[in-house]
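Shown here: the complex without one of its protein chains, the others still in place.
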Amino acid sequence: MSTATLLLVLDIVGIAVFAVSGALAAVDKKLDIFGVIFLAVATALGGGFIRDALLGATPAAALTDWRYLATPAIAGLVVFFVHPSVARWSRLFLLVDAAGLGLFAVAGTRKAIDFGVGPLGSSAIGILTAIGGGIIRDILVREIPHVLHREIYATAALLATIVVVIGDRLSLNDVVVAILAICVAFSLRVVSRWKNWAAPTAKAVNLE
Amino acid sequence: MSTATLLLVLDIVGIAVFAVSGALAAVDKKLDIFGVIFLAVATALGGGFIRDALLGATPAAALTDWRYLATPAIAGLVVFFVHPSVARWSRLFLLVDAAGLGLFAVAGTRKAIDFGVGPLGSSAIGILTAIGGGIIRDILVREIPHVLHREIYATAALLATIVVVIGDRLSLNDVVVAILAICVAFSLRVVSRWKNWAAPTAKAVNLE
Partner (left out) sequence: MSTATLLLVLDIVGIAVFAVSGALAAVDKKLDIFGVIFLAVATALGGGFIRDALLGATPAAALTDWRYLATPAIAGLVVFFVHPSVARWSRLFLLVDAAGLGLFAVAGTRKAIDFGVGPLGSSAIGILTAIGGGIIRDILVREIPHVLHREIYATAALLATIVVVIGDRLSLNDVVVAILAICVAFSLRVVSRWKNWAAPTAKAVNLE
């Protein structure tokens, strides 16, 4: 399997997983079949849409390759009919979601660098690509985005973007850097969930 | 009346109707006069803004023709002062809204095709153009978007985009295709409302 094929496969898998998380949220809120598919697609592609609109990479990538749209639509449709089984696979789901998180962070950072954006901006775009879809999902079902107050999630994406930015600065091999970055995000996410780590919240204060 | 003039008139009418729906939601939530006008404009133009940002059709169309901005602003202002009467016209409102839905779906799909986007991507953009403004309206007043869980709405937009995509593939006359697509969306929307049709929701399941 060539590198390009590998990346495409990882991309499609990441999209499918994010789509499932969106569809499950929609089923939970009793949306209709269209709402389930819409939330699946928005969760899977929303981060990339924000990335492409801010970079000026238009028409957005997900619009120009039919597989990027068909994958989350079909994933949403499947969840609509078989969601009990999906919910039962929650451990597998965590693992694939963690891989998708790392992958989206890497792909977003890489694309920003290719558009001439500096290190800090590229890292920001990488994080937005990775968590943007989940934020859109939560806003659409009227929740405060989970990523902003639950567990180590965005931090894992942040680390992946830092690895990519440093790797680019040191002119290291792109593929090696990408795999390393995805592994870093994946490991931190899975371990933090397993150990129940959480990011600190601000101390409550008495305003005298 | 020339075709271009007809399209402009339909566009302006569609914008006005969506603006009224936004303004009514704002009045209902007791927003101030600015909030009413803002919600009117955001509902009317939001779908087109999303479309243009994702296609790279910038500066966005609604920014370059003052009538696109003036129409929803004035509609919002009128609703602010005369909303009881507007609410009384709910049957007329349904009909014009159904026409606006079809029109926005057609216009969005057509524009995506002109930007070289494929059939699936063009259909997605058409749907986003038609329902994006309503989703923004509902998010701003903190509701789960109606289009995701109420009645046949997005489905009507979807059918219109399919007609346009197929018409384009078969190289049929643009104007004929557009009118047919608008009629399809309009009829499905009005009949579904009249017959109280709704899209199915996922079956509740007992997770043993």
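Letters A and B name the chains as they come in the text, with residue numbers starting at 1 for each one.
What we mean here is this: a contact is a pair of C-beta atoms (placed from the backbone, for glycine too) under 8 Å apart; a residue touches a chain by one contact, two chains touch by 3 or more.
The structure displayed is predicted, hence computed values, not measured ones.
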**Message:** Can you say which of A:Leu39, A:Val96, A:Ala112 or A:Leu180 touches the chain missing from this structure?
**Reply:** A:Ala112
**Message:** Which candidate, A:Val9, A:Leu120, A:Val176 or A:Val191, sits in contact with the chain we can't see?
**Reply:** A:Leu120
**Prompt:** Hey, which of B:Val36, B:Ala75 or B:Ala199 is the one touching the hidden chain?
**Reply:** B:Val36
**Request:** Among A:Val9, A:Leu92 or A:Ala198, choose the residue that contacts the chain missing from this document, as touch is defined above.
**Result:** A:Ala198
**Complete:** Contacts from chain A to the absent chain lie at residues 53-56, 112, 115-121, 124-125, 135, 139, 142-145, 147-150, 154-155, 158, 198-202, 205, 207
**Message:** Residue by residue, what part of chain B touches the chain that was omitted?
**Reply:** 26-27, 29-36, 38-39, 41, 49, 52-53, 56, 58-60, 62-64, 66, 69-70, 80-81, 83-84, 87-88, 139-142
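Please note the rule applied: only the chains that are shown with their structure count from here on.
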**Item:** Approximate Å spacing (C-alpha centroids) for the pair chain A, chain B
**Value:** 29
